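Structure first, commentary second.
One chain of protein is taken out of this complex; the other chains stay put.
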Amino acid sequence: MNAPNKSGWKPTMPAGTDGKFGGPATTTGNKALMLEEALIFEIGTTETTGVDLPDVDDSAPSRLGKFARTDEIGLPGLSEPQTVRHYTRLSRQNYGIDLGFFPLGSCTMKHNPRLNEKVARMPGFADVHPLQPVDTVRGALGVINELAQWLIKLTGMHGVAMSPKAGAHGELCGILCIRAALEARGNAREVVLVPESAHGTNPATAAFAGYRVENIPATEGGRVDLEALKARLGPDVAAVMITNPNTCGLFEPDMRAISDAVHEAGGFVYCDGANFNAIVGRVRPGDLGVDAMHINLHKTFSTPHGGGGPGSGPVVLSEALSPFGPLPYTARTADGVVHLVEEESAEEFAKEHFGGPLQHFGRMTAFHGQMGMYTRALTYMLSHGADGLKQVAEDAVLNANYILRAMEDVLHAPYADSGPCMHEALFGDAGFEGGLSTLDLAKGLIDEGFHPMTVYFPLVVHGAMLVEPTETESKAAIDQFITAFRSVAERAKAGDESLKAAPYYAPRSRLDETMAARKPHLGFIDPE
Amino acid sequence: MRYLPLTDTDRGEMLQSIGASSIDDLFVDVPEVARLDGPIRDLPMHASEMAVEKHMRGLSKQNLAAADAAFFLGAGAYRHHVPASVDTIIQRGEFLTAYTPYQPEIAQGTLQMLFEFQTQVARLYGCAVANASMYDGSTACWEAVAMAGRVTKRNKAVLSGALHPHYTEVVKTMAKFTGDEIASSSPTVQAEPDNAGLIARIDDDTSCVVVQYPDILGRLPDLAEIAEAAHSKGALLIAVNTEPVALGAIQSPGELGADIVVGEGQAIGVGLQFGGPYLGLFAVRDKKHVRQMPGRLCGETIDADGRRGFVLTLSTREQHIRREKATSNICTNSGLCALAFSVHMTLLGEKGLRQLAAENHRLACLAADKLAAIPGVTVLNTSFFNEFTILLDGDARQIVRDLAQDDILAGVSLARLYPGVEGFSRGLLVAVTETTSEEDIETLCSALKEKLS
């Protein structure tokens, strides 16, 4: 066995190809395995169906009163073979982790284990109703409970609100907990401090909760400026929202000091947990003084992103915030037991364990949250265990540093001199020639067969490129990416005009987003 | 560790190439107080696929799956047959493991699907434009209330008493923080919804009226009448639908005058899953309101070579651009559930949806008639689609618990939905779908007969 690839096999482009493949046009618009596909509204009919159901009996008794539908809805149907082919063809126009390297910074596109999918489909999880009598769903509640314990232990926190539906929903949950806790003290305060480099959801969330958003200044090394932050803290500051590791891919070395200062000023520390993958199993945010942190189960804990959701955003809470979490929630009591608390038992629970009146801030969603994501995330945690999760963080960080060091001589790496990065490597567009931009480089990577990194985020670096390899890439895959990334970066620095029209080999060339926004066409319109 | 490709040799080489002596060198920024000396304690170590599957199967077995029971639960989550091809398609890696389509050239699959989904939802709801999904029906409902505030520049929402109580709670919770005024009440347990009472609560400060259709008790409120009353006061009508299959048999809310139509899409394609992930649907009747909508929108355009393609558009409404001025903080939505919905809806088509709705209604009528014949059971509704309320001569919640021991999941008691509300103890919501057999109906009837005699 002499892998990896000691034979030296290398894929090549056909000789002489420069730019687009120059074969003859096809009548279908198809290019062999790359197949064009019409809309269902162009190929289906309202008479076609892919299911077998009894014919409608118009003489059957009806209790619909005057509301019975008489008009046509306009929903086309396809038979099963047409349906399977339609969506299979569409799927092939998508890039996914299953296909290749997907280093989308801040999004943690790691492999989605298929055992997770199998478990989520077990009838005891997939085919139970949220309002069944609790005695018939003890196992489902057990999953929530067990996952909650994992999250609490991995983060070193006191309690966890499980119901938020995604990261931004979790952020909202955390900030609402903070607001509720401050209101209970008699003053909700006015300001939430957010670094300029934060995800857009942070200021949007704080504004929603009724807070004025102010920027936290950053140091030249891309970290929170502790002294400037301390100077700004005061009785009007409700919370500081910090991402750690931050969106520049750096750990905040002053995190503990920041938390202490915020607490001293009577505020709370919210940590955006989007980047938890860098420290999972290795560092516990509770040890850093965090009061609330959402965890994206669809990032760190491998539940599929599914083309934009569903996600799941449980929020771990400090002892001070735990009583204020929404319903339903779990919390660890002094006896070490973790409880699941719903509306009916909430009052009793609060009396018994918090020694006070009902303090939860309300309900954020119908039912109990993202069960289908809980089963997947728990399956993943059990698979890795405490030792495996620690290895996850270490490999994710190692891979990112490996890319950082392999690229820093070609691309501007603004924080490379300040030490190692965490799980993502950040670059800027300094030195690009000929009017070429980060976007051009990204599109060039598409032609090389990679999903581009996150671009133009964080806002603090010009033409930012945020590369997050995750731990589920082999060294060979990373080496191949580095080779391609270097080559495209060199072209950008040499002002290679051809990048401006990339991608050449994707199902579509660059799309006219201006036209889409000027004359929004947001649904199919039947031709006259 | 089967999900980690790096070998120890790889790790050694990589550390060497970056000039680090050990992995600890890369975590130097972690403060001393937070450094651990090994894996986190009190948690198990890694386990084989077989061992994990066994553990999870054990937990799964502690639940009574709907397929193993005579099953009559609804109240916002419905059990329908999902064709096998739906699950096959959503498990294709190109859909399952894709991200939000930020690079449209290599995400046309997701984008075209979303464009089709938006069109399907808009047509089903009788609206001009639908978005690419929200988390679920309850959060979509709150987003609609918030949007009505932006459109009308008023901040008093009037909620029908017959709105799903969880939805009401979500709206009230959010409104506490935004300062919006929410007028709500408990439903009146009577044969017809109290339209007159609701209309009387609309005034010149009202931003919107929120009405569920069919409502929490399964009744069909007269949306046209409420729309007219709301519009005459300058307020918007928000219609909430939790059972999209119903719209194969009843008129769409948009046609009846609702300005914003939101709902839960779970019933088509998604499955029960103990409450999530589900699928929030969100549509507006008049496209002039598009710029006030929350969430992602997919639009048609062309590429540099003139070929049709799709992109996410009107993004300036969203948090990643507008930050604290965004219409909503939503980012991740329910893409894969939208795909499941869209595939199932494509398999059904207009014909299948109408057949499905008719079959649901036929079986529900049958069940209602059989139940009404039992001494001690009264059917409350005069109108319903596939879910209705019955009143029992007894404590409905206790009866539900008792019947569950015989694998009969009889429905959702009103006391479960409205704990502690006086006079609801006799009420039971019964949902009947195409997955309910006539034998299941017989089983429920004989069990109730025995219980109430």
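Annotations for the structure displayed:
By letter and in written order, the chains are A and B; residue numbering begins at 1 in each of them.
By definition in this document, a residue touches a chain if its C-beta (ideal position, glycine included) is under 8 Å from a C-beta of that chain, and two chains touch if they have at least 3 such contacts.
As a convention for this text, contacts and distances are computed from a predicted model.
Remark: of the listed names "NADH-quinone oxidoreductase subunit K", "Glycine cleavage system H protein", "RNA polymerase sigma-70 factor, ECF subfamily" or "Stage V sporulation protein AE", the one matching the undisplayed chain in UniProt is "Glycine cleavage system H protein". In the complete complex, the residue from B:T88, B:T188, B:T316 or B:Q405 that touches the missing chain is B:T316. Here one chain is not drawn; of B:R150, B:K233 or B:R291, the residue touching it is B:R291. For chain A, the residues touching the absent chain in the complete assembly are 456, 513-514, 517-518. As for the chain not pictured, it touches chain B at residues 291, 315-316, 321-322, 325.
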